[in-house]
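Down below is the structure, laid out as structure tokens.
With one protein chain withheld, the remaining protein chains of the complex are depicted in position.
Each chain gets a letter, A, B, C, D and E, in the order it is written, and its residues are counted from 1.
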Amino acid sequence: MLETAISIALALITLAWVLNLYRLVIGPSLPDRVLALDTMYINSIALIVVYGIQVDSKLYFEAAMLIALIGFVSTVAVAKYVTRGDIIE
Amino acid sequence: MNHWIIAPVLIPALAGMLLLLEVRERHRLRRLTGLLSCAAMLAVAVFLGDQAWGGEITVYALGNWQAPFGIVLVLDKLSALMVLLTAVLAFPALLYASCGDDRKGANFHALFQFQLMGVNGAFLTGDLFNLFVFFEVLLIASYGLALHGRGPERVKAGLHYVVLNLVGSALFLVALGLVYGTTGTLNMADFAVKAQALTGTDATLLKVAVLMLWVVFGLKAAMFPLYFWLPAAYASATAGVAALFAIMTKVGFYAMVRVYALAFADGPFAGLGQQALWWLALVTLGLACIGVLGAKRLGTLVSYLVVMSVGTLVAALAFGQLQALGPALYYLLHSTLICGGLFLLTDLIARGRGEVADCLQIGPAILNGGRLSLLFFVAAIAVVGLPPLSGFVGKVALLRSVPDPTYWVLLLIAGLCGLVALSRAGSTLFWRTTGEGSGLRPARRHLLSVVGLLLLSPLMAVYAEPLLQLTAAVAEQLRNPDLYLSAVLGGGA
Amino acid sequence: MNLAFVVMLPFLGAFLPPLVERVTGNRTLLACGAAALPALALALLFNPARQVFAGETLHSTLRWIPSLDLSLAFRLDGLALLFALLVLGIGLLVILYARYYLSAKEKAGRFYAYLLLFMGAMLGVVTSDNLLLLVVFWELTSLSSFLLIGFWGHQTGARKGARMAMTVTGMGGLALLAGVLLMGNVVGSFSLQTVLESGDVIRASSWYPVILCLVLLGVFTKSAQFPFHFWLPHAMAAPTPVSAYLHSATMVKAGVFLLARLYPALAGTDLWFMLVSLAGMMTLLWAAFVALFQHDLKGLLAYSTISHLGLITLLFGLNSEMAAVAAVFHIINHATFKASLFMAAGIIDHETGTRDMRRINGLWKYMPYTAVLAMVASAAMAGVPLLNGFLSKEMFFTETLQSEQLGALSWLLPLGATLGGVFSVAYSARFIHDVFFNGEPVNLPKYPPHEPPRYMKVPVEILVALCVAVGVFPAITVAGLLAVAAAATLGGDLPEYHLAIWHGFNLPLVMSFIALFGGIFIYSQRRRLFDLWARLPEVDAKLVFEGRIQQLGRVASAITGRLQNGSLQSYVAWAVTLVAVILLTQMWHLPALSLDVGMLPMDGVAILCTAMLVAAALLTTFLHRHRMTSIMSLSVVGLMVSLLFVRFSAPDLALTQLSVEVVTMLLLMLAMYFLPVRTQVESSSVRVLRDVLLALVVGAGVAVLAFLVMTGETTTISQFFMDNSKSGGGGTNVVNVILVDFRGFDTFGEITVLGVAAMGIYALLKDLNLASAKYDSLGRPWAADAHPLVLVTISRPLLPLALLIAVYIFLRGHNLPGGGFVAGLITSVALVLQYVASGVGWVHSRMPGDYHPVVAMGVLLAGLTGVGSWVFDYPFLTSSFTYVSLPVIGKFELATAMLFDTGVFLTVVGATLLMLANLGKLSLLDDKRENA
Amino acid sequence: MTLLYRVLPYPSLSLILWFTWMLLSGFTAGHAVLGAILAVLLPLGTRPFWPNVPRIRNLPRLLGFVVVVLYDIVVANVSVAIKVLGPLRSIRPGFVELPLELEDDFAIALLASTVSLTPGTVSADVSPDRKTLLVHALDVDDAAALVAEIKQRYERPLKEIFEC
Amino acid sequence: MDSLIEWLVSASVIIGGVFALVGSIGLARLPDFYTRLHGPTKATTLGVGGTIVASLLFFSWQERGLQLHEVLITLFLFITAPVSAHMLAKAAMHRQLKRMKGTRGEPWKQ
Partner (left out) sequence: MELLVAIIIGVLVASGVYLCLRARTFPVVMGLTLLSYGVNVFLFAMGGLKINQVAVVGMSPDPTDPLPQALVLTAIVIGFAMTAFLVVLALRSQGELHNDHVDGKPDDGGRS
């Protein structure tokens, strides 16, 4: 059962990704694209965690944690770029 | 345990780090640090040369992990020679730059030291991936050095240089990947052994890898069609840097020689890509002649002379069976040092001519141009290959050991082109003048570095016999790769 | 030894005059100093000369480069002695002459230095006993003559003349080098003795024609033989002493000397005859003809020189021993009369200020003594009896009559010879009549001309006296020297000959008289001839040559410009094409791709992810003109690649890739502030097609390679790492142990690269003048809120949290995925976040802003960790580890690798902050400029 | 007290760090010591970076607040999911201005974060004078009710936790 | 594997997946940027949250002891995700992005 559930979850998350990419492509604005990218990053966390369960390994946990901890910095940088141009001032 | 082998890598690294730690920008201290490091390197290089001349190949297993598992440094005659050459070139180049050019931008001295670290590491390492790493060290430092100072020309040339080399680095990695994927090893000696046993698909894959390596090395060595970046980059670089860069193309050549001698001079892959290399080298030589003739600035002209030397060398290597390697190495020593000296001299001349700089057009007379013209005359004779200086010796030696009509014709034409171009350049620079110049007088240290380098040409001619013996011994050792293999891999190889 | 010393003497002496000049301004002293050297050399030759006259050949050899068979071998035989005497003797006279010729302003010291250099080179050529050595000196004569001809380098003529001479003779020199090398290959030695003894071998060799052509190319260029004669008249831009020296006895004679020298080795074949005598005849006639029309005094002498050299060449070409003797004899005679004529011309030039014969007239009245000297020398040149020129010319006529090499056409030779004689007389007559008589001088720059200083005439007197002495008493003056020289030339016994003024009425005498009267007749018809000449199109060889050279330069420039067009795109395209060619050519040798190999099973998620990665990569590519979008999709690629690493068991890589992604994004955003946000369409569709093709070939090729390797089987060295990681490296994370231990040296280099990149970036950014945009890409002013409250407030407590995670990642690295590099990046990102949130000023008021020392400490720490192992006499970077047990805490590991990894950590932190913080500060500079 | 303050300027942060470390590394004695060292050192080292963070004055209230927020997140998620999947015409988004009673920056930021974390509302901006929070709501019937709810459920507890 | 645990884990995983997808559907489907901004909060909270709970249960059960470190992911996300959303909202307001018809209230000028 678990395996099936995991497969379903993986499929759902991957599908979510496809939708994210779709938003990233069509935009229309830069904030839309950044938002799509940000969501992709967050979905990746879910994916990695589920994958960890699937293969019964905790070795991938840090990758997920790393995204949670510093992934947002990219988003912040782009957002700051949009509003101020200068991200370090 | 003999740790000296790693000194040529560690000395400049240490000096570079000390230079970085020195945040108060005390220029005299920085110069002193850099020069002391170069002097120490020279001393160590002499010592290592002496050691290599004992005939034993010394292997230094880093981290005490034996080849092929760990990285080893290998000191044989070739690497000792190249390290020595680097040290001999570096000192005057740095001395020259220490007259003020070093202050035209940040971190010059540290970059210079790291460049030396990279070059020496590339010469000494016995591991292919480590070679890549040291290539990158020397490249990143050279990027910084090439862009040292200001000016749009430099930035443009630098950009081209950087992008091309980044593409080259990517290719290098692909080649290394294939090497590992087919032979399962990265150690040069182990690679040479394992390569011989490959068949079928793996053999073809390895061929691709090696051809790609030739491209990578050819890019560093500046061969056709990969040399286009060089003239602009070298001509626009600061003089001391350009002089040091004279060794950079030779790193590419060295890598070719090393890999070729170990794995492809003999065995099932003998002569892999050799034919293509031969023709490309000849085309390089021919195009360099054309470039020399068409140059509108002395710096560009000298840069093409560098390309010319590369064509000459690679053709001699590709001619086959390493039979011309001894003379080629003599020629390599000569051309590196003299081209280095010429870059410095070009700068002195350009300083003396003010606005016109090194453009080959009518300009103001150079203050005290007599000394410079004498130096130019000597350098031109040497680089063109006229007697009685080292260029002639090298050329005769090469002509004798590469009995191929095309090569002869091209080499002689190259000499003629150099003669025509340099006599034209010299007469324009020193004779065709309008009024007294407002340019700068060369400083004593400037002259000292130039004279120091150029004086090596007559010395190399006087001591041609011992030097030729020496390079012949280097070639002899390379012709016998088993020495290297057994030194690195132990008796089993 | 003695002989080598004599040759080296002028070289050593060349340094003397400039030094003397610095000490004293006395020009006489200077000249004497310079003259002392040839005088000394002559004196030193006295004894050896006696031995040579006694029939000996002296040798002297010093080792130089045995492996090239190049030794400092000298020989003194008759031929060498003859030339050595000419070189030194005339050189001595020229130095004395130059003392008066050069004005006080001129740098006489340098002049003498050049002259002595040349003298030494010439002496070397004639005494070399090794062919390679001969080439060495040969080229040295070209080089030193370049300096001499270009002595007045401020004059265009001198510059161009010098370069032309150098280029032509240099080319010949290279050909000669090739010829000599080939000869050496055939004979097996460069020793002159061996070569001369191997004439038969050489002539029988299949290389003979090549060798002969190459050697003759050297000879003809040097001796200004047709069609390489054009450089010599332009070399007249040199100061006259130089002309007197180079074009009478030395430089141009080097060519004919070589003919004489190699006569036994190369002569005696039909090819030799055809090439040598034909060139000689052409030169003889053409130059003699042209000489008549020269208005420049030295121009006339120059062409006359060419003509006489043609005569000598012709003689050597006749393949007759007697002709060779005549040639040698004419070499001597020509040297004496031509040197004196040049000197006389120099006196006239010196005293009148011009060399134009149309202005110089009637000098007999003003300088009768010089006139007499010049007239005697001219007469010798014309071949008037009782002067030396007559004797050798007579022999020449005789030889042409006796040659049967042309078979039925043999009569052409004496005909040509006579014709040459006729013109020779004509231009000699012109030299006498037009200069010393022919009315009054016209508009001379110096007027009235008068006799030169006493001692300026002495060299001329000596030479003219020699002309007369030889002409009248050949047997007691020159016979001995000629005999030894000719014997040495022929390399054996001499033919029977007799030097005398009177050989009775014979055909040669008739030819002489025809020449004499014919010449005078032609000169009398000069007006008509001059008119005719004037109507011929004027060809200035200098202009033509210069034009050719410049054209060559232009063509070269154009070709270079084509290839090296300054376009990075084309450079990259060349490189990529090369790779594509490699891939395409090798693909044929690969087996047909088959999917029927052992592969890991695919699953839907993987396929979908691959599709997304591919889509994102293509988006990045095709949307590259919309830069921000391109960056976003590039980020997707990065994320997907990280996940690929997760999927295929490489968590370390995933961690690294993810954190590098973030830093890269920061970097790109910092840069985009200063860069345009869009790229306009620039590439033509052809270009795009080409690039797409290249990209496809390379991409497909690499993909195929990857597939083949992945599905193939290779035994690698990795098992060793798995086995030794824990026991030898003290860690269970093999990737990390490889990085910090097995291949720690790579990592050491890698952090160096990172550190150096940061330094380089710092240097690039220093003083960079970049205008930042005042409006956003939509033209609106930027938002007011520089430091949003939420961002500022949240990012601050995140710092210790991130540091904690960094410590965690760092510490576990040795045993589990993680390590110094990722920890360093986390730290950097957390710190940069502070910059982004709160600004440079805020951050720098809280911590030092110069990261150079951090980088240095990092690399230093890594390096010192490596050096530490020396203490225990282990190689650089040998690791060591131990397990420590503490109460409460328990057992834990201490490893030097940790120290090394700390170095990595520091370097990463220092380098990324050095890059990003300084990039961030860029806008502050711009603001400051705004405010200032 | 001063010594303790010097060593542990932010005890709550230190606690969080220590707890984080223990979560990461596992609950062993060794890690407890190491975690404690880090929990002391890191706040000290980074102290200049955050000069005035308010102290938590009411820990139980904080725990209650966390529970409320988590509960809200779950509930809101479901309701928003229905809206997202349902017909789009029915949603009525709006910008709502929320007058702030909180004065401390950190507390304001926490409130803004909380608003954003609960699905259906995103805090879009804080006014320069820090008196108003701009909230974007996905579907708002009654702006005043929303404001009141946020103030009641989140702002008041926060005020109690940090500002008393 | 204990069937209750397995059931719980499976449920959590699927809940996580569903909410991740729903968030992304929102992102793809909602009409203007401001409404789309609400989508990802679902992925952040219940999407990741569900998988975290699953992971917690799974590894705690596997290792026969409480495994809580996955909670950190949620903790970090709860700290960082609102900041991204906030910054993006500011960016959108600065760009004056179009709002869907019928939006009440005004965004602030940046």
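The working rule: a contact is a pair of C-beta atoms (placed from the backbone, for glycine too) under 8 Å apart; a residue touches a chain by one contact, two chains touch by 3 or more.
Just so you know, these numbers come straight off a predicted model, no measurement behind them.
Engineer: Looking at the whole complex, which visible chains does the left-out chain touch?
Structural biologist: A, B, C
Engineer: Looking at the whole complex, which of C:F53, C:W152 or C:F707 touches the chain that is not displayed?
Structural biologist: Only one of C:F53, C:W152 or C:F707 touches the chain omitted from view, namely C:F707.
Engineer: I'm checking contacts with the chain that's been left out. Which of B:A61, B:V83, B:V162 or B:V450 qualifies?
Structural biologist: That would be B:V162, which touches the missing chain.
Engineer: Can you say which of C:A54, C:M602, C:V686 or C:V871 touches the chain missing from this structure?
Structural biologist: Checking the options C:A54, C:M602, C:V686 or C:V871, the one contacting the hidden chain is C:M602.
Engineer: Among B:V59, B:I140, B:L399 or B:A425, exactly one should touch the missing chain; which is it?
Structural biologist: For the chain that is not drawn, the touching residue is B:I140.
Engineer: Can you say which of C:D129, C:D296 or C:D652 touches the chain missing from this structure?
Structural biologist: Of the listed residues, the one touching the omitted chain is C:D652.
Engineer: Residues on chain C that touch the omitted chain in the whole complex?
Structural biologist: Touching the chain left out of view, chain C contributes residues 566-569, 572-573, 576, 595, 597, 599-602, 606-607, 610, 613-614, 617-618, 620-621, 624, 627, 630-631, 634, 637-638, 641, 644-645, 647-653, 656-657, 660, 663-664, 667-668, 671, 674-680, 682-683, 691-692, 694-696, 698-700, 702-707, 709-711, 716-718, 721-722, 725-726, 732-735, 738-739, 742-743, 746-747, 750-751, 753-754, 756-758, 760-761, 764-765, 768-770, 773, 777, 815-817, 821, 911, 915, 919, 922.
Engineer: At which residues does chain A meet the chain that is not included here?
Structural biologist: 55, 57, 59
Engineer: By the contact definition given up top, give the residues of chain B that touch the hidden chain.
Structural biologist: 129, 133, 136, 140, 143, 147, 150-152, 155-156, 158-160, 162-163, 166-167, 169-170, 173-174, 176-178, 180-181, 186
The criterion applied here is as follows: only the chains that are shown with their structure count from here on.
Engineer: Compute the shortest path length in steps from chain A to chain E over the network of touching chains.
Structural biologist: Between chain A and chain E, the shortest chain-hopping route counts 1.
Engineer: Which chains contact both chain C and chain E?
Structural biologist: Both chain C and chain E are touched by A, D, going by the contact rule given at the top.
Engineer: Any chains in contact with both chain B and chain E?
Structural biologist: C
Engineer: Name the chain with the Cα centroid closest to the overall protein Cα centroid.
Structural biologist: Located nearest the centre of all protein C-alpha atoms is chain B.
Engineer: Going by average Cα coordinates, which chain is farthest removed from chain C?
Structural biologist: When every chain centre is compared against chain C, the largest gap points to D.
Engineer: Report, in whole Å, the distance between the mean C-alpha point of chain B and the mean C-alpha point of chain C.
Structural biologist: Comparing mean C-alpha positions, chain C is 17 Å from chain B.
Engineer: Calculate how many whole Å lie between the centre of chain A and the centre of chain C, each centre taken as the average of the chain's C-alpha atoms.
Structural biologist: 61
Engineer: Can you pull out the residues of chain C that are in contact with at least two other chains?
Structural biologist: 776, 783-785, 788, 790-791, 794, 801, 805
Engineer: Any chance you could list the residues of chain A touching two or more other chains?
Structural biologist: Residue numbers touching two or more other chains: 10-11, 17, 30, 34, 36, 65, 69, 71, 76, 78, 80, 82-83.
Engineer: Provide the full list of chain pairs in touch.
Structural biologist: Pairs flagged as touching, ordered by label: A-C, A-E, B-C, C-D, C-E, D-E.
Engineer: Going by the contact rule at the top, pick out the chain D residues touching chain C in the complex.
Structural biologist: Those residues of chain D that touch chain C are 13, 16-17, 20-21, 24-25, 28-30, 33-34, 38, 42-43, 45-46, 48-50, 53, 105-106, 108-109, 112-113, 123, 125-126, 128, 130.
Engineer: For a test of understanding, state which residues of chain C touch chain B in their complex under the given definition.
Structural biologist: 63-68, 70, 110, 132, 135-137, 139-140, 142-143, 146-147, 150, 153-154, 156, 158-159, 162-163, 166-167, 170-171, 173-175, 177-178, 181, 185, 549, 552-561, 563-564, 566, 568, 570-572, 574-579, 582-583, 586, 589-591, 702, 705, 708-710, 712, 714-718, 720-721, 724, 728, 741-746, 749-750, 752-753, 755-757, 759-760, 762-764, 766-767, 850, 852-853, 855-857, 859-860, 863, 867, 869-870, 873-879
Engineer: What does chain E use to touch chain C in their complex?
Structural biologist: Counting only chain E, the residues touching chain C are 76, 79-80, 82-83, 86-87, 90, 94-96, 110.
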